[in-house]
Structure formats: structure tokens, C-alpha cells
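With one protein chain held back, the other chains of the complex are shown just where they sit.
Going in written order, the chains are labelled A, B and C, and every chain counts its residues from 1.
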Amino acid sequence: MFVNTLEPRFLETDALGHINNTVLPMWFEASRDPLFRLFSPDMDVKNWKLILASFNINFHAETHYGTSVEIKTYINRIGNSSFDVYQECWQNGIKTVSGISTMVHFCHSEKKSIALTVAQIELMKEHLFEQ
Amino acid sequence: MFVNTLEPRFLETDALGHINNTVLPMWFEASRDPLFRLFSPDMDVKNWKLILASFNINFHAETHYGTSVEIKTYINRIGNSSFDVYQECWQNGIKTVSGISTMVHFCHSEKKSIALTVAQIELMKEHLFEQ
Amino acid sequence: MFVNTLEPRFLETDALGHINNTVLPMWFEASRDPLFRLFSPDMDVKNWKLILASFNINFHAETHYGTSVEIKTYINRIGNSSFDVYQECWQNGIKTVSGISTMVHFCHSEKKSIALTVAQIELMKEHLFEQ
Partner (left out) sequence: MFVNTLEPRFLETDALGHINNTVLPMWFEASRDPLFRLFSPDMDVKNWKLILASFNINFHAETHYGTSVEIKTYINRIGNSSFDVYQECWQNGIKTVSGISTMVHFCHSEKKSIALTVAQIELMKEHLFEQ
């Protein structure tokens, strides 16, 4: 598990008074940085190795401005060239949002997927979600 | 079907050179405005009737800056107090992204769901997705 | 003058119930697209010719969700290699925000400014702000 602590931004609220739903994919992407670093250790955007195939987000409770949130990031499926990332947003002891993103190991110049290496799989296995 | 034509914004690109994935939930929310208007005709945010329970987004192709996109919005499930909205993003004749959002008819003061009215259901039926 | 009509997005509101101040630089950037097109007719982001040196924004009145806004874009200074863009946001007949951005004609590969051409200056002169 990777944990990322974020301060909700006032601008991330909406007129209903709490964090707008479109903010969560941004917090979740920001919290996948350790995975980006695993695939592109130098964080060079010209040598990027991952693309996002899909994501789904489930809202369980309102998330508010004024208190930090913890984003917990786990691997919960490792395929041949793709894997699923499971993430939760916690605030004040409440799981407010959860979601799954499917990422693909990808070669941008050839525009095709690449098999995950044994080393990548071993590193990801350290962060598996276990219920 | 509702159609919303949008110009991708330069700031919505990322370092990979195309539209960042976190932008799509924003375009899709913006394109659900006609549904917001159906439930809150005066668009008064203090009298809001809908909440988002979940959404999922599937990326089929890159979306680019420099050419307009068309967001097509359909109803594809009508439940007792909730309904699903199916949306597609099209650019240059290509369906680049699709997604489903589950919305709940909701009373913010009592914090509970409300049954959809016959009138609301009739209006939504005009925009059903038919494959 | 260039005019761009935008629908404020629900997500662009904040907990105070109106459009958050950080949204205006985004609307203004989006409304400078015709200037981007003037300098990079093919809108190829790999061959970009402009950078932003500074901007200032003045808030005159609240901007609201639920009604479209008009962004008016003018040139109000043409220098040797730089120029100023003056922009106004209007909603319901009220000028709610105004701002000035200083743009520089720039070579990204050599990382230095380039003199504006006579043709560029002539095109910009058609959009001068005259009080």
C-alpha cells in the first residue's frame, strides 16, 4: 500500500459545499505517482510507460474542505501487460470514495502494449490489496 | 440524446500531448447540464436534487487539442430513485471515450433518496439509449 | 475583438456558491485560442510559438453557474517580441472580471524571444482595444 496525504483545496469544493466529484480522479492520479516512478524512475514524461484504459469511482460519503484526506493505493490485479489499481479516499476515519483504474504498460512510439517484466511484477506484488 | 459541443482547452492537455484523462469526468458533468435543468429548472444550487453515486470511464482513443469534441448524453437505465447516464465523447468521427454515471434523486436537507416522479421519468424516456 | 461564449461548469463553482476565482485564467486562456491559431495555424503543440510572461486579473462582480458568459479578447499593446491581451468576462450584461496577459513570441528550441513579424502585427492590429 502507498499512502498519500493531501489537503483538499478550497477551489476543489463546489456550490453544494463539499468536494466536487470530478476532483477524485485527480487525487487518485496524483496518488499513483509511486507507480509512475516504478515504471519511469527518472519521471521523464518523454519516456512514459503507462496509459490509463479505464477507471471507475464510487462515492460513499461527502468529502470536505478543511481536513486532510489520506489516499490509499493498492495493486489488486496483475495481468500480462496491464494491472488494476485500487484506491480509497479516507477523511476523519471514514472511507468517502473508492475506485479502480486499469493501467496498461505501453510503448508510446509503437502505440502498443508491452508485457510487464518480472521485476515490475515483483515490485507491484509488495503492494497487493488483501481483504 | 443531448449533444454538447466543446472546444478542448490547451490547459486540458498534459505532457503526453493529448487531453488528460481526468478532464473527461469534467466534460461529462458539464454535458449533464440538461439533466440538472430537468430536476432543478431554475438551476438554483441551493435547491439541488441530484447526487452522483458512481461513474466509470473507458478510454478508446486519444482526444486532442485543436479540434472540437461532441459529447453525446443518453439515459440508459431508469430505476426507482436513481438512473444511469451513458455518455460518449466523439472527435473527428472517432468515439474516443465513453462512460456511465449513476445519479440519485436526492433530498440534501434530509440526506435521503427520493422516488423519481412520473413526469421526470417521462422526460428522461425521450433520451433513452437504444443500441 | 474575439468573442467566446462559454457555459460555466457546475464543477467550476466553489462552496461560496459562485465561480471560483482560479477558473478565470482558464476561461481566458481558452479564449486566446484564436491568437494561438494566428501564431501556430496548424495548432501543433510541438511547434508552439507563444509563452505567457505574466497575467493579472481583477474581479468586479460574482460570476454564476446557470447562465452563459461572454469572454471578449482584445490586443492592447504590441511590442517588439511581446504583446498584451486584454480580456473581459461578461454575464447578464455585467462585466464581472477583466484581465491582462503578457505573451511573448518565443522559440522553444532555442529558449529565446523572437521579433513579431509584420504579418503578425497587422493581424493583431485588427483586434486592438479602443476605449
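Keep this in mind: a residue touches a chain if its C-beta (ideal position, glycine included) is under 8 Å from a C-beta of that chain, and two chains touch if they have at least 3 such contacts.
What you are looking at is a predicted structure, and each value in this text was computed from that prediction instead of being measured.
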Chain not shown: contacting residue from C:N58, C:S81 or C:T117: C:N58
Touch list for chain C against the chain that is not drawn: 15-16, 21-22, 25-26, 29, 45-46, 48, 51-59, 108
Absent-chain interface as seen on chain B, which is shown: 10-11, 13-15, 17-18, 20-23, 65
Touching residues (missing chain, whole complex) on chain A: 7, 9-11, 13, 17, 26, 29-30, 33, 36, 43-46, 65-67
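Keep in mind that, in the parts below, only the chains that are shown with their structure count from here on.
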Same-residue or different-residue interface between chain B and chain C, half as cut-off: same
Inter-chain centre distance, chain A versus chain B - centres from mean C-alpha coordinates, in Å: 22
Chain B and chain C: spacing of chain centres that average the CA atoms, whole Å: 28
Per-residue multi-chain contacts in chain B, two or more chains: 26, 29, 45-46
